[in-house]
Structures are given as structure tokens and as C-alpha cells.
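Only one protein chain is missing from this complex, and each of the others stays in its spot.
So, subunit A:
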């Protein structure tokens, strides 16, 4: 997207929206048009929160609510839309995490322990240079192992999974829909032999990054190298995969 051009055009639409009187049917149409035009912004911001374990689709919905609020409240005279929308959408996402962090009602004491254990995990990971064991967490925090187990289990159910979740499993789909990824089939097929040629460490990095969606910092911690190295390795691996596929066959 050519930034300045798009910004100018968007700005004009916001002016138009602001000038339309409240009950005007054109207002609804224009508002919808603006929401659609800026969906990518909401989607991108939602993605930043994705690794907290929520379903991306849920986060996109929350971000979209933030986007709609931004469009409704934005005053074009006061400046740039992005400057207003980004904090508004981020605020909506943060509020979502604050209010709905725990999908399952868990006793207060366990919630507090969860915070303690999460902090202990971060501290020990730093100290040990690897993820701690439950026994190490227990010693470090002065808890019994059983308490640590309970807390870890509670943490695992922080988000309940939808009853429909299994419908997404290969054997479970009941409703037909065209898979968005279908046009990627060729690329994936072509990619598989190339992936197999990577070293074990490279495969692990690719897996953590693209299958588990971990951040580079988290990968660095897991693989035991610096974030800079992860970044360099990723670039190098991707270059090699692209070269292997032949640049023109890559969709992106």
C-alpha cells in the first residue's frame, strides 16, 4: 500500500463521515466501507496478542470492535486516524485480556498461585538458561509439588476450548467450507522435501516460529541462542527455502 496516498484518501472519507447527519443512510454504508478498509489494521494488532493462547479469530473480533469504536469516535480535525485507532484497538484487546483472562472459574488462591508460578518460571528460566522443572519451581517458591502441579493444570485450562473445537479436527468436520489455505497446497507440497533437508535445529526453529507461532525471543530461549541469532537463522533458512521453491512459485 502506498502510505501517503492511502492516508489522504482515508482522511477524506472520515471527513465525509463526520459531515453526514446522524440518521443518514449513507452514513451506515460509509461506516461499513471504512471498517472493511481498515480490517487489516485490526487483524495485525490482534495477531500481536495471539501467542497468549487465544484463538486468533476471537482476538480479531475484539480488535474489530475496537476498530468500529475508533471509526465512530475519530475526529478528523484532530489528526491522523492511525494515531487514534491503534491505541483504541490495543486498549480493547488489553481489556479483553483483563476481563476474560480466565475462561474457567478457578479458585482465587489458584489464580494467585498462577501469577506466582509464572513469575517463578520467568526467574528460573533466566537463572538456569532453560525452562524449570516443577520440582525446581516448588523449591524456588516454597510450594509443595502438588501445589505446583495444580497450578500448572489450572494454567492449562485458563482458556476453555470450544465444544466445536473438535469439528476442526481432520475427522470431525461436519460443515463444508472451502479451505482458505487450499491455494497453498502446491507450495506446501513443494516445501516438504526442502524442510526435510534442514538440520534438526533449523527444523525446530521453523516449527516453533510457524507452527507454534512463538516469538523470536521465546524461540531464542528454547533453542539456547540469542534473539539476533534466531533472526539471522530464520532469514537464512527462509532464503534457502525460497531459493529451493523458485521465487516465482512463492505466493508471498
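Of note:
To be clear about the criterion, a residue touches a chain if its C-beta (ideal position, glycine included) is under 8 Å from a C-beta of that chain, and two chains touch if they have at least 3 such contacts; residues count from 1.
As a working rule, contacts and distances are computed from a predicted model.
Per the UniProt record, the chain missing from the shown structure is "ATP-binding protein", taken from the list "ATP-binding protein", "ABC-type polar-amino-acid transporter", "Zinc protease" or "Xanthine dehydrogenase small subunit". Touch with the chain that is not drawn comes from one residue among A:61, A:187 or A:203, which is A:203. For the chain left out of this panel, the touching residue among A:77, A:182 or A:211 is A:211.
Residue positions on subunit A in contact with the hidden chain: 121, 130-135, 149, 152-153, 156, 161, 166, 169-172, 188, 192-193, 195-196, 200-201, 203-204, 207, 211-212, 222, 224, in rising order.
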